[in-house]
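Missing here: one protein chain of the complex. Every other protein chain is in place.
Order as written gives the chain letters A and B; numbering starts at 1 within each chain.
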């Protein structure tokens, strides 16, 4: 029932991450109590996770990545609805692949804007409609308050796959899955000093959901992240929502608008320099673009939630700095782990 | 194999309908002969049903609603094609959920207008194409004559999911499933006098397929419907097609353009005041809008095929007048019942 890792396509270029590193570090154990607490829960905001749960999801994802669980059919008889009111082929297919790999079924709304989830129908009415159609709803929506609207009537667990400038909790779990495979010791409450990392984020957490959610989880790993630098041309890249958490965090957090200055000290460079401002996107300045000649530490890794624009040059793809391809390659497994927990089917996976 | 009713999400607000009421009234029996007559048949027009068949479909839907039949996999190996030339996420997902709950598979055309069921290709050629792709075709199309066109070459059963201003037979079955769960005695050829209902329809059956199909089935229940009032601002809301049937019906049918006048006497108020006129929709006058302050009988119920516009105020949602949420919640089960019968898989459902 086990399959060779080579049997499964991973990233074509860049650093390779193996799930066995994380599994061995955990002695093959999965923190089942943390996972069971997710049964029937909606996944809306990374704030709902503690560090233990993030690690538990990563452990289960690693287990799923090393094993061929289709035989277990963990989501047999379950239907997931992917309701994408803002088209995103990458995220939608990632969830749909996760569901189908576990033998669940999918009802797909590829683009609610054009396929007429009805002209003027309220999200509350749509939530009511979906109650009897499936067992879990995965929604992306351009409006931040869409989550509250659909939940007025929706009685099924809702997974937020991105709501305007709000949150993108599953992307943040994917990001940390990559980091925990890269350096399993980051999971510790008290990571050895010489293994602690300086994390740089190029982007605007206040208005960009992916970096906002990533930063939120980073604050949980305060025994492993020794410093966070926010790199942005805006005076206040953090925004109201995260301000308190950042001020309370034991992690020193500083800000700069000069990427070049801080770059040589960073261990992890998280890039997402497309700013989400109202209904439109805006590219940041060329000072924030990365390429093969950027002045990075030899073993620094670059992360990016993708899709990318020219902020991340293709000449980096075949370097060891490229963690973003491995990061993307873990997405389906993290979503498999999360869906299995939310749909209360951990018991179907043999040996956990 | 049985599951608790609470295991299945029903409507979030309004009146709750339990399938057990209908099952108990039928002593758990399903009229299998009527269902078997549907094997291999197309479902095009509610005119093709007699009262017995409507009741039999409702009985099977009730049975499916109380039972977890996924274990039986009744549609295993069958492929349903949802060919929506007019986008309707609500109806499409409802059918696709029904197919997948029964372990059938779906080929989905979410919007034939934009995804290029070919530029200028005739419906006859499309019907020919679909013959080898699936086992049943579920079509929605803006043209009334689309049914005849596709059937020129199509050899598979066709289920009409709405054809222009033509018919919407499965919606009408859903409507009557709700009514038969609400008051199982309505199924009788001779319902007790004090349980007979006065039915009001706000809308224009002549040009609106949902109310037209609902009215067609209402005429079958002439032992339970004591009077029908059509409420419309049009001089002739009935249209040519239904005129003969209405004149022949033993049910007294009257018309008014004053909703307020008749409202206090109605037991059932069916609302669908968006008129389908040619290619566009037109909202009826505010006189035909319902809200919490409308002058209704205490136990009157409101029905609506949804999606709604402002003709039905949200403040009604949490009242016992709201039958429309329960009506919508039964849709997947009615479509399951119908597909099982059409695809000749009744034998796969244990215990009927």
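FYI, a contact is a pair of C-beta atoms (placed from the backbone, for glycine too) under 8 Å apart; a residue touches a chain by one contact, two chains touch by 3 or more.
Model, not experiment: these values are computed from the prediction.
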| item | value |
| --- | --- |
| Of A:39, A:251 or A:306, the one touching the omitted chain in the full complex | A:306 |
| Touching residues on chain A - with respect to the absent chain | 8-13, 68, 70, 87-90, 93-94, 96-97, 100-101, 108, 110-111, 114, 306-309, 314, 325, 328-329, 331-332 |
| Touching residues on chain B - with respect to the absent chain | 76-77, 79, 81, 105, 107-110, 112, 114-122, 124-125, 127-134, 153-156 |
